[in-house]
Each structure stands twice: as structure tokens, then as C-alpha cells.
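Only one protein chain is missing from this complex, and each of the others stays in its spot.
And now, chain A:
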Amino acid sequence: MSENAMGSTMVEEQFAGGDRARALARDFAAHRRKSGALPVAWLERTMRSVGLEVYTQSFSRKLPFPDETHERYMVSGTNVYGILRAPRAASTESLVLTVPCGSDSTNSQAVGLLLALAAHFRGQIYWAKDIIFLVTEHDLLGTEAWLEAYHDVNVTGMQSSPLQGRAGAIQAAVALELSSDMVTSLDVAVEGLNGQLPNLDLLNLFQTFCQKGGLLCTLQGKLQPQDWTSLDGPLQGLQMLLLMVLRQASGRPHGSHGLFLRYRVEALTLRGINSFRQYKYDLVAVGKALEGMFRKLNHLLERLHQSFFLYLLPALSRFVSIGLYMPAAGFLLLVLGLKALELWMQLHEAGVGLEPGGSPGPSVPLPPAQGVGLASLVAPLLISQAMGLALYVLPVLGQHVAAQHFPVAEAEAVVLTLLAIYAAGLALPHNTHRVVSTQAPDRGWMVLKLVALIYLALQLGCIVLTNFSLGFLLAATMVPTAALAKPHGSRTLYAVLLVLTSPAATLFGSLFLWRELQEAPLSLAEGWQLFLAALAQGVLEHHTYGALLFPLLSLGLYPCWLLFWNVLFWK
């Protein structure tokens, strides 16, 4: 652990409220069943009785189109949170323990544990930071509403009442998901919105307390590889690394902690897993681990900043730092740069060769790209960008029109429009040439490819810097074919290759790889269903949480890919 303030685990955990937590969880579940929604009044009463300052926040949000996976469209709910005020502190810093309650994940045991922990924490005098106990309704939507109101911003069009109680700058947050009285292991999720990761120290803190309490911890739902000397361990590590890369590349918040990361609040999600293993832990063990973590976080003098923010995890106790993995992406992008340089040289030579007489001597010819290229470039560039814009705007905008004229639901309409526009883009190059009149066809495609290569290299370079996994996945698939594409040779082979490495095909392939690594392989039909659901989720998450994957693909990479498609079918 790099953070000095959290150096040792010399904390004596005293939490012993297992029975209380179970009783509260039962009460909560009963009230929830009775009211059918979050039992706000009961939560308020219980939080007040354990000595917290209690506030509620109501919010409502109309999703851009019905969410079929979570079965919601017009959402309104109430968040309940109680603040434990640290004695003798001016409410400038706080920690958050949050439990997202959704329709499908009840998390009643987590709420029980949260309340029992609150009662225990309230009796202690050593707190230097306020602690916010937050129960959100409609899982991530509630968290998003609360976070936006807390920071007084509105980025996703959420309507919510302003917060009455605040507790300064949030230093760290832990999200808890528990749905059983006993757990066999705790799974930790770190990947947040747009592939953001919490500081590595927070993960190390969790791991230290797991070790101290003898808890079984998993990452990506998998046990830690034990034996690193034989081939088996590194292979398992690779598997987990790939899983993490895929999850990070998806840019989804994997747990409600993912939304905190946007506000520079270090956060992670702990999930209690109850499987068929023999040895089980009760809520006291989990509570003790949480107590230890919070007491350590309470010691923090500065925000967590000492350790890595950019890393990949092949195991809970090992990480690959940015210095190691970045060169790989760098070399991949170098291919594009070299190819562009080669094209530039070729164009240059062609320019020299074309000049009549080829006057020898130092007369430098004009840069040929300017002479021929620009006029013929404008049309394909504009058209492919317009396709991207249509892909971004039309599905959500035209869902009602589509639903009226075709027998489909709105969510299906969005996905199908998306696919239709995407496929329509493939027909473009056959038509663009009617607009463009080219004198030198050979140089035309070279200039276009040159521009496309630089465009792709710039985009991938930016993505790799912000979300390495996504950038690397896209680079690994798109770069080889992009470098090879040319309107000569066996066009069908190139065309098949190019289609197979288009962003949508990459997404499709990633889904299969993902399920394969999780040891739950997909059939093709299931895969297709999952693919459609993923598309819908991607669009939804962009609109509800501000995930950037959808605009990135539709406005940036898809038009760029269309340019290569244009190159391939250049006449």
C-alpha cells in the first residue's frame, strides 16, 4: 500500500451487530414487500433511531426509450441517506457507504448491514470525517440523481429535489451488494463509467482486510490463481486480465461505485456471493472488513493519490502498471503512422513522376496531396461523418416513427434503426463517386487513405489515453486491416476482413469472448440476442449516465471505418 495514512491494518474491529443486521434486513424486506417500493418512512425512522441526521431526495427521470433489461421507462423514486456527523469536524470531508436497491436486486441484507454498521459507528468517537449512509432506489439511476444533486450539476437531464444535507467533499465511497445472510466470498468490482478505475490503494485496502479477516475475495467472480510457478497460474491470470479488459472497454459502470468515479471519488463495489462452497461467513465478518476499511479511510489526510490510477489486474494482488502496457498500444499505433508515411512518400514520388519532362535539379514539386486530394476528399469525408451523425441521432429521435410504421416496440425500433443505418453505410462507396469526379484515381484513394490513417491514429491515440482497454481492443482489430485496405487485389477478401473488424463486429466478438472467458459459452442465437441488448444498453447508458462508448463509436470510429470502406471500393 502506498498511502502512508492507511499503512498498517492495526485496527481492532469491534463490530458485533450480526444479529441486529439480520433483524433489520428482515424488517426491511418485509416493509419493502408490503409497500412494493423502497420503504422510505421506515428507513428514515430507523436511521433516526440510530442517531443519524436523515434526509431524503426524490427524483424522476424519463428514459429516452423503454429499458427492456430492467423493465423501466418512467422512473421516479426516493433516495434516503443519513449522515453521521463527526464530532468536532466542520463537515468538510466525508465517506460514503451506499446500497443500491433496484427492482431486481433487493439487497435487503446489505441495507441491514448498513444500518447495523451505522448504529455501531455512531457510538464511536474517533471519526474525523462525516459518514454518509446512502440507500438509493432504482439502483444506478438513484445514485446518479444523488450524485448530481450533491455536486449541484445536471449532466443527464435528471429531475431531482435539491439535497438538504451535505457533508463536504467525498473522499471515498464503498457500494455494498448483499442478498443473503451468509456469504462464501466477496467479489470486488473496480471498473467504473468510461473505464475509470479507483486508486489502487483502495483495492489494496480491501484486500488487506480480506486477508486479515480470512475472507475469501474474488475478482471478476474468479478465485485468485494460487500457483504462479506452473503454467496454470499465469494462464488464469491472463484470463482475468482479459475479463478486466473487456469489462473496462465496455465503459459501463459495473456497480454503483462506477458513477462516483466521475466526481473524483475513489470507490468500489463489494458483492457478497453465496455459492455452494462449504465454508461460509456471516454478516459480522463482512461488517468487520467494512469497519476496518472505514476506520482506515477515516485516517486519510489527503485524497487517495499515492498509488496508481491506471492499471490492469491479472489477480487481486498483482497489477500491470501503465508503463508496461502502454508501449503495446504505442507500437500498434506506430503501424498506422508508418503506413501513412509510406503513402506520403509514394504520393510524393508519384507527383515527381507525373510532372512532364521531370526537370532534374532542386525544383521541389508542390505537395501533391494538396493539388489533387482535397477536392475529391471533401465528399467522402462529409458523407461518412453525416452517416455517423445519423447513427448517433436518428435511432432515438425516430423511435416513435419507427414504432408507428412497423410492428416493433420502441426499444427494438431503436436497435433496428441503429443496425439499418449502420448497414446502409456499407452501400455508400458505390454512390459517392457520382458526386466526385477524379482525374487521377490512383492518387485519389491514396490521399483518402492517408487522411483516414491519420484520423484513425489520432482517435485511437486519444482513446488509449483515457480508456486503455477500449483503445487497445479497437486498435488490435482495426489497425491491421486498416493498414492493408486498398482497391486492388482480392477485394472480396479485404471486404470480408474489413467487415469482420468493424466496430459492431468487434462488439459482437467481444461478447462471445466475454462469455467464453466466464465459462458460459454462447450459442449464435443467444449471442445475437445479447448483442441487441448490448446495443440498447449502450445507447441508454449514454443518455442516462453519460457513458461515452456510443458517441465515440458512432461519431468517431464508424465514420473513420467508412473511409477505409471507401478506399476499398474506390473506382
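Assorted remarks:
Here is the rule we go by: contacts are C-beta pairs under 8 Å (C-beta built on N, C-alpha and C of every residue); 3 or more make two chains touch, one makes a residue touch a chain; residues count from 1.
What we mean here is this: contacts and distances are computed from a predicted model.
The protein name that UniProt records for the chain not on display, among "Sodium/potassium-transporting ATPase subunit beta-2", "Auxin-responsive protein", "Disease resistance R13L4/SHOC-2-like LRR domain-containing protein" or "Phosphatidylinositol glycan anchor biosynthesis class T", is "Phosphatidylinositol glycan anchor biosynthesis class T". Here one chain is not drawn; of A:R303, A:H348 or A:R515, the residue touching it is A:R303. Residue A:R85 is the one among A:R72, A:R85 or A:R318 that touches the chain missing from this view. Within the full complex, the residue among A:M10, A:M74 or A:I125 touching the omitted chain is A:I125. Considering the whole complex, the residue from A:G36, A:P162 or A:P407 that touches the absent chain is A:P162. Residues of chain A that touch the chain left out of view are 51, 53, 85, 87-93, 122-123, 125, 152, 162, 164-166, 168-169, 264, 301-303, 305.
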